[in-house]
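As you look at this complex, bear in mind that one protein chain is not there, while each of the others sits in place.
Presenting chain A:
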C-alpha cells in the first residue's frame, strides 16, 4: 500500500520529467520525425520497399509531378504532403525547425525565405550531393538565388518574372488602346478609367508585400545587404527615396480610389478577377496557373486576359523584377540526406513534369532545357487568348532579372511592410513616413536579434 501510494505520486512527476527531457533533447537528426517511414502520403507509392522521402510542396500540379518521379525511380520514393501555401507552410516548417523534429526531408521554399532558414542551420548544403552537376541547367541569376558562395541550399524550380496582366474587355470599354509602358502612363490610365466610372485599375494589396518589395527594387531600392558568410552584419535601407516614391505612388492611387485595396488570393478577390473588377494585375509568370485553378479565365472571363511588360519608371533603363519563384531544399533533419538530395534535385526536373508545369502556367520553369525549347518559346498561351506570352514578355523579363538579396528575417519584414500598406491604404500615413517607420522597426528588430546594422 505504501509503495503504491508512492508510485501514484511519483508517476506523474516522472512523466513530467520525461516530457521535459523530450522537449529539451538536442540530438539533431537521429530523433527527427522522419526516422520512422512516412506513411500518410497524399500520393501513391509505386515501389513499396524503396526508402521514402517526405516532401512538403504546394504546386497545383504536384500530384502529377510526384507520380512522374515515383514511376521513374526504383531506388527512392517521394511521399508528398501539401502543408499549405507560402506562409502557412513556413510557419509549420519554422516550428519544426525550432522543435528540432517534425520537419520533412525536402521542403519547397521561395527564394526570399532561404536565407532565414539557412542562418538557423535548417538546410543542407547540396554541393556534396551532386548539386553542381545540374548547375548547367540554370541561368547564373537563378543559381545565385539559391546559393551562398560555393554552397547550394536548394534546387531551383520556378521563377517569378513580373509583368502586367490586364483585361482586354475593360481596356476596350474605356478606350485604352495600348497597355501602359511607364508608371506615369499607368497612373494616367487609372485616372481615366476612374473618371469614366470604371472599375479599379489595379490593386494595392497588403498581403502581397513581396510585390511591393519587387516594385521598390524596380525603382532602385536595395532593401537589404546580407551575406551568410558574414553572419552578424546586415545592411538595411528601406527609407531611401526610391522606396518612398513607390509607396507614395501606390498610396496616392489607392486613396484616390483609382485602384482597390483588397487582399489578393481571397475568394472575394478571385471573384473580382473573374468579374472584371480589376483592369490590371501586376503579377508574376506563375500567377495565371493559380488563377486558373481558382476559376479565373474560364467561362465568362475566358480569353479576356492579356499580358504586357511591366511598366517602367525610366523606359531608357528598364528594370526587371521577380515575385516568388521557388526551390526544393533538403532539411538538416532529413535522416537520409543523400536520398533527400536526390529527390530535391530530381523532382520537377523531368521533362513531363516541367512541360505540364509550364503548359498549365503553375510554374515559370528555370530549367534551361525548357527555357530554350521551341515549344516553350513559341507557345500560344490559352489564358492570354493565344498570345505568345513567353517569347514576348516573360522570357525577356527573366533574362533581364539580376537577382535580389533577402534578409534573414523576411517574415518579420513582410509583416511590418504589410502593416504600413494597410495604413497607407487607410490614408493614415504617407509613403515618406511609412518608409521611415519601417526602417526604424527593422533596425530595432535586427539589433534585438543580435545583428550589427551597417
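Observations on the structure shown:
What we mean here is this: a contact is a pair of C-beta atoms (placed from the backbone, for glycine too) under 8 Å apart; a residue touches a chain by one contact, two chains touch by 3 or more; residues count from 1.
Simple rule for what comes next: contacts and distances are computed from a predicted model.
Its record in UniProt calls the unshown chain "ABC transporter permease", which is the match among "Multicomponent Na+:H+ antiporter subunit B", "ABC transporter permease", "ATP phosphoribosyltransferase regulatory subunit" or "Phosphoserine phosphatase".
Although one chain is not drawn, the whole complex shows that of A:42, A:72, A:120 or A:315 it is A:120 that touches it. The residue from A:43, A:68, A:94 or A:280 that touches the chain not shown here is A:94. The hidden chain makes contact, of the residues A:42, A:266 or A:399, with A:266. Contact between chain A and the absent chain runs through residues 1, 4-5, 8-9, 11-13, 15-16, 19-20, 23, 87, 90-91, 94-95, 97-98, 116, 119-120, 205-207, 231-232, 261-263, 266-268, 271-272, 408-409, 411-412, 415, 418-419, 421-422, 425-426, 448-451.
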